[in-house]
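Note that one protein chain of the assembly has been removed; the remaining protein chains are unaltered in position.
Naming follows writing order (A and B), and every chain is counted from residue 1.
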Amino acid sequence: MLENSLFGILALFLLGGSLGMIFFTQTLFSAISFMFAMLALAGMFALLENSFLFLAQIMVSVGAVVVLSMLVIVSVNLKASNLPHESAKGRWIIFSALLVTPLAMLIYKALAHTHTLFEKTDEGYGSLKMMGATLFSDWVLPFEIVSVLLLAAMVGAIMIGRKEKRHDT
Amino acid sequence: MTPDNFFLLATLLFSIGLIGVVSRRNLFVVYMSIELMLSAINLVLATFSRLHGDMHGSVMVLLIIAVIAAEAALFLAMVVHLYRLKRTVDSDDFNTLAQTKEEI
Partner (left out) sequence: MIYIVLIPFGSALLLGLVYLINPKKERYHFYSRVGVLSPVLSSALALMVGFEILAHPSDAHFHITLFEWISIGEFKINFAFMADRLTAVMLFFITVIGTLIHIYAAGYMRGDKAFGKFFSYFNLFMGSMLLLVLADNPIMMFVGWELVGLSSYLLIGFYHQDAANIKAANKAFILNRIGDFGFIIGLALLFVALEGHGYTFEAIEANIGLVERSMLALIAMFLFVGAMGKSAQIPLYVWLPDAMAGPTPVSALIHAATMVTAGVYMVARFSFLYNEVPQVGEIIAMIGAVSALFAAVIASYQSDIKRILAYSTMSQLGYMFIAVGLGTYSSGIFHVFTHAFFKALLFMGAGAVIIALHHEQNIFKMGGLRKQLGLVYGTMFIATLAISGIPPFSGFFSKDAILAVAFSSEHYLIWGMATLTAMLTAFYMFRMLFIVFFANASSAKPLNPLPKTMTWPLIILAFGSATTGLLGLNEAYGGTNLFENFIALPDQTYELSHTSEYLLGFLNILMALIGMGLAYRLYAVSAKEPRANTVWRHAVIHKFYIDEIYDFFIVKTLRHLSLIADKIIDNKVVDGTLNIIISGYLMAAKLFVRLQNGKVRFYALYILAGLAILSLLMLDTLGGL
């Protein structure tokens, strides 16, 4: 019972946050809605008894991503005059919603009815210990590759974000 | 709280993210919509992990989150770069590759 109502509230926040994100004109409002959605998602992970993911989601998705994007939004100094004029936003959203519907139906059809109920989990499910055990035994190679990926992304971000130096002599 | 609910939620999130990518001109909103799509996938994976009872799905989620972080860095660096070039974050203003009528 508790779980169901928790689920309901979190779902509401999730959906509301994401809808808000795409509807708000002001960028900062969109970012804040997105943050709420990410928090709600973290809660979802908690509901799934996955403590590690709950933490990871808050740390990365909220703490890094949202904060970083807010930083950039603010540093770019988006005023009302700078914002893009999205006059046909509503029409576009409705049109693309129509186009997305079949895809969504297909995805749901593929996913649903695989299992009907959640089962009881073991003790230690979702703990850091179990996560570490799986990560460093079966998933070592992807782990290493992702670390290389992060390195590359770091280098790339620095390269792209650099100020151009003008060579005047 | 059945798995089907979670799946429904994830599907809705994914669609909303997709709508956002296509409809909005503001680059930041596009970025956040992409994140939203990835997060929907994370939700699906986590649900399956819970259903199977082992951590394989969760590990995948972790790795995807790492990728999200990398992508954040790159995307936002690009937005900064583009802003420096054109002083706008409207994706419609970056259309130099368009085919103009005279070029037919």
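The criterion applied here is as follows: a residue touches a chain if its C-beta (ideal position, glycine included) is under 8 Å from a C-beta of that chain, and two chains touch if they have at least 3 such contacts.
In this text the structure is predicted, and so the values were computed from the model without any measurement.
Colleague: Which displayed chains make contact with the chain that has been left out?
Modeller: Even though it is not drawn, that chain still touches A, B.
Colleague: Determine and list the chain A residues touching the chain excluded from the picture.
Modeller: 96, 99-103, 105-106, 108-109
Colleague: Applying the definition given at the start, please give the residues of chain B touching the unseen chain.
Modeller: 18, 21-25, 91-92, 94-99, 101, 104
To be clear about the criterion, only the chains that are shown with their structure count from here on.
Colleague: Quick one: chain A and chain B, Cα centre-to-centre, how many Å?
Modeller: 8
Colleague: List the residues on chain A that touch chain B in their complex, please.
Modeller: 3-4, 7, 11, 14-15, 18-19, 21-22, 27, 30-31, 34, 37-38, 41, 44-45, 47-50, 52-53, 56-57, 60-61, 64-65, 68-69, 72-73, 75-76, 78, 82-86, 89, 92-93, 95-97, 99-101, 103-104, 107-108, 111-119, 121-122, 125-126, 130-131, 133-135, 138-139, 142-143, 146, 149-150, 152-154, 156-158, 160-161, 163
Colleague: Across the complex, what residues on chain B touch chain A?
Modeller: 1-20, 22-26, 28-29, 31-33, 35-36, 39, 42-44, 46-47, 49-51, 53-56, 58-59, 61-63, 65-74, 76-81, 83-84, 87-93
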